[in-house]
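In what follows, a structure is listed as structure tokens, so that the remarks can point back to it.
Removed: one protein chain of the complex. Kept in place: all other protein chains.
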Amino acid sequence: MLGLRMNLELVRKWRYQLIPDHVVGEILEKRWTDNAIPIVTLAGVIAALYLSIPDFFSSYAITDYSRQIAELGLVVLAMTIVMIAGGIDLSVGSTFAIGNFTALYCVHILGMHPLPAFGLTCLSGILCGAFNGYFIGYLRLRAFLTTLVSLIIFRSIVDLLLQKHAVGIMATFPDSDLWYEIGEGDLWGLPYTIIATGMIAIFVHILFSRMRPGWHIMAVGGSRRSAHNAGVNVKRTVFLTYVASGLLCTIAAFMFASRLSSASSDAGNGLEIMALTAAVLGGTSLGGGRGSVAKALLGTAIVLLLSNGLIRLGIQGGASSLIFGIILMLAVLIDVRWLKNRGKILNKVYVSPTYMRLPPAPETGAGGSSPYAQNDKLHHVEIIGLGEIEGPEDVILDENDHLYAGTRHGDVVRFLAPDHKKMEIFAHIGGRPLGMALDADGNLVTCVASMGVYSVSPQGKVTKLTDQTNRSWSSVVDDSRLNLADDLDIGPDGKVYFSEATKRFDTHTWAVDCLESRGNGRIVCYDPATDRTRTLVSDLIFPNGICTSHDGQSILFAESWACRISRYWISGPSAGKVEPVIPNLPGYPDNINRSSDGHYWLALLGMRGPALDLAQTIPGFRKRMARRVADDSWLFPNINTGCVVKFNEQGEILDALWDLGGVNHPMLSSMREHKGHLYLGGVSNNRIGKYKIPDAEPNWTGFTSYWGRAS
Amino acid sequence: MKSMYYRILGRGDAAMHVPVMDGPLKPNNRLDVAERVTEVPELDNLVSCEGKLWATSETQLGVLSNDRLETVHTFSSTITCLAVSETSRLAIGLDEGRVVIFDPSSKEVLDEQVVASPTALLFWDEDDLFIASGSKEHSPSEWQADLMSEGRSGSLTRWSLKDGSAHTLLSGLAYPTGLVRDKTDRLVFSEAWKHRLCVFADPTLDGIGRPGIEPVLTRLPGYPGALSLNPDGSIWMAVFAPRNQLVEFVLTEREYCTKMMRQVDRSLWIAPTLRGGRNYHEPMQWGAVKQLGVLKPWAPVLSYGLAVRLNAEFQPIESLHSRADGSVHGVTSLLETRENDRATTYAAAKGDGVLVRMDAGSQL
Partner (left out) sequence: MKTWTKVISAAAAVLAVSAATVSAQDKGLPDPRHDKYVDAMSGKKVVYVPIGMGYDLSEGWWAGLQRELVPLGVDLEIRDPNWSVDAGVRTLTSLIGERPDLIMVQSPDEQSYSRVLRKAEKEGLHVVQIQMHSSHSSDIFVGADWIQVGEEVAKIAANHCGPDSSGKISIMQGVLTASASIFQVRGVYNILDQHPHIQVVSNQAADWDASKARAIMETVVQQHPDLCAAIGFWDTMDAGTGAAIREAGLQDDVFLVTSGGGHKDACDNLENETFDVAISYDVPRQALELANAARALLQVESEAGAFKYSHYSPLTVMTKETLDTHRLNGACWTKESIASK
């Protein structure tokens, strides 16, 4: 029975080591997953057509489809631009008809050269678009109704003009070869029209992804009000999207006119439904703010293949319209559901716990023989900056005894020596300053969550040291950007060693990483000499505190959720190796710093509880909890109570400092010894503690310990 | 099929919904601001007898005078419940599995009956005592184990003191913890693990045939305990622990739950408790992380203080709270007294071991 249970646990352990559950969430987080549904649809359509119509994808047919994509693609692009800005343009078909007529009239009746004819055709589209844009953008009429009206108006204009000129257009054959070449010619097998559309598509793509007008359109579609507040001229932006739409439609119409010379009144009939279906199928949101050129082209391809396929399959008129209607409806449904539920799904699957078994926690009971035994040594600490400071994760003192701490507002604040009563903002960095260290020149080097590693000169000048490292090859998301740089220390050679606690969670959700307890973190080294950043150790379980050993040959680092301290050799015979120092702590270790007697201080930011320790061995339990239980009710590491311990190079616990009553300093994330006192920081505290260390070397400072002299 | 679908997706019946405290149950801090009369460890079982206020503390039965509990008698195990008859006889439930009839003047045990887990007592008349037993497997002090093992073995017994006969009227109950006879002579009991209040149709029945029960108040946001009838016909209901989404979830996770019960000390379980958050080894929830040294009152916690006044139709009309950051958690007993048209409510919080008193009339 016991053997069986052991085996089950082994299976579970392996299952969670081998299958990376977290990848699902990371993939879903990518914006391109929006394209997943259209791509799958396209693949499905292609497969279905390939199987049911044998020669559907002959090389001849493919050239033909590309020619078709050229025209419809532009119209879909027109629709997409308007939709991204949160509107809709039902008049694309009628504008297309106007463009078609203008082109034919200019070339056939007026006998113009195709180039000026092209200019006039574009002008007609710009005018149509300006008509829509003026009413919708400036007069703020409803897009749907306005373009519905202009659909009818433009169409009637075309009908009236055709009554008069259709026969004339039909009866003349302009002797311009260029005119016919535009529609039918090709360059090395590529039709001119698809080349033109391709160039326009690339331009629009760059517009949306790299240029200000495109961002404005995105912003207006995402939220009109916010865009307005951000200083975007909403009215003009909306106006311009319709102008662009009109222009693109008439360019497409010009190609159409050149290809068919068809003066029939049905040019562009039903094009708005085709374009709308294509846009929505491609994943452009009806609500605005979401869409891209790739999506538009994907949708166009799907619609064109489908409509060709339906004709090829011999499906007759009414039925194919019905099928298109149904497809449009499905696409809208999926669009709405996807938008609504993507975040929800992401939330539910993002947290993906893995198996971890911790050894039984050491005793901490008061009065016991354990080195961790509770006491109330911290009960009477002196309090600095109560209520003035919010969240000093780490504290440090310079040679002039000024006390520095990072806050949750992104500041580094300074309490002035000697009494630390007066607080001033030393520097504003932004982000969330966490671990700190002083380099040989007296610069304050700090890890800033969600930003990177920064250096602040004694004059308060902020310099970025690094914000990225090498990307690891196995990661789905780009993990080169530093997400949650946590603590750092500086080696004797000036290299900055810092920990990135987790790549998957941010400053507000960092403790959720405990539910995963996967090796999401890493230790990174920044070399100021070469300005290069390299990852040294990865797959660490929330690496947190970092401290260069007294001999400068190794760094000690804490892994919070694994409740252990390890040593990484930076020089000497074992350079590059990791070895355990304290394998099993009763709580979650945070920052490590040197003590004056040649040992190390360690802050435990929270204490282990058996209920959570047990849950760590059942990943499925935590996973289901993350899915079904509201997040504020999740089982969590107890980070309300912590303590400070002192340990030596061998990892033996020498002392423990507690606040038993838990009033003054129940929560700790850092401590720093300076001239006989221990200064205490806590990541969510509103104070800094100052504890008088009995029998401490009264003149010892961190700076001299590291750099051997006063700055 | 459907239930499997629900189980996999956590929807429908398997969804972890905890009713919100709203309407008359809207949170306040009235228990915390009430006058703290005295602090006695595990104070419980407030009863009024011969003009005096009786209460228990662990194994001791005592009288409150000068805001102190003066011990009258010490029993062999923890006193779990207490009832008083017209003629001032006391019925006392003991954790070891006995109910005794006690004469306070002579301090003599008059009669006794074996009951697995006495949780509530009620004198219907001088000779008839109704006894609620929470569970067959667990004693009242092991109530968390009964909850976490989804106990459904509670029962309701009528003990006739005249002839000594005892009839089990109902069994298979999900931990009945309170008994009261309302103004219209109906027997009402609370069924804690089902978060509800039920009426037992006809208590004069001898348990023959199929006596029916009718739920009258369901979907409570906590586990209902002792009930007491007030002079005006309303009823005080002590809600001894809050429901918690995490606990409801753990209840569905049988593997985790059984391992937890086997391997983890009971005080450190993910289970409701009368007083939690005092030991850092206890499980903690995200919402209970202190921000700038402050525990938010709405933080999800495993203990709470809640007393609810129900009208004659058993609908809540007012409530007294001690929230996550409060200090009157684990209210197990309530008593309303009336002297010279002045009503006073006493609440015993067993979790925090405190007795609070407030002017009930002024609050209504």
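A and B are the chain letters, set down in written order, and residue numbers restart from 1 in every chain.
Keep this in mind: a residue touches a chain if its C-beta (ideal position, glycine included) is under 8 Å from a C-beta of that chain, and two chains touch if they have at least 3 such contacts.
Since the model is a prediction, treat every value here as computed from it, not as a measurement.
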Worksheet item: Which shown chains does the hidden chain touch?
Response: A
Worksheet, complete the sentence: From A:Q68, A:T95 or A:T197, the answer for touching the chain not displayed is A:Q68
Worksheet, complete the sentence: Considering the complete complex, of A:R15, A:R236 or A:R312, the missing chain is touched by A:R312
Worksheet item: Where the complex has a chain not shown, which of A:Y105, A:F131 or A:F256 is the residue touching it?
Response: A:F256
Worksheet entry | Full-complex contact with the absent chain, from A:S176, A:S320 or A:T509 | A:S320
Discussion item. Out of A:D175, A:D266 or A:D531, which residue would touch the omitted chain in the full complex?
Written reply: A:D266
Worksheet item: Please identify, in ascending order, the residues of chain A that touch the omitted chain?
Response: 55, 58, 60-61, 64, 67-68, 162-163, 166-167, 169-170, 180, 184, 256, 259-267, 269-270, 307-308, 311-312, 314-318, 320-321
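FYI, only the chains that are shown with their structure count from here on.
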Worksheet item: Distance from the CA centroid of chain A to that of chain B, rounded to the nearest Å?
Response: 50
Worksheet, complete the sentence: Listed in rising order, chain B residues that touch chain A in their complex are 10, 15-16, 244-246, 249, 253, 255-256, 259-260, 263-265, 268-270, 280-293, 295, 299-300
Worksheet item: In the complex of these two chains, what residues of chain A are touching chain B?
Response: 390-391, 511-512, 606-612, 614-615, 618, 621, 624-625, 627-641, 666-667, 684-687
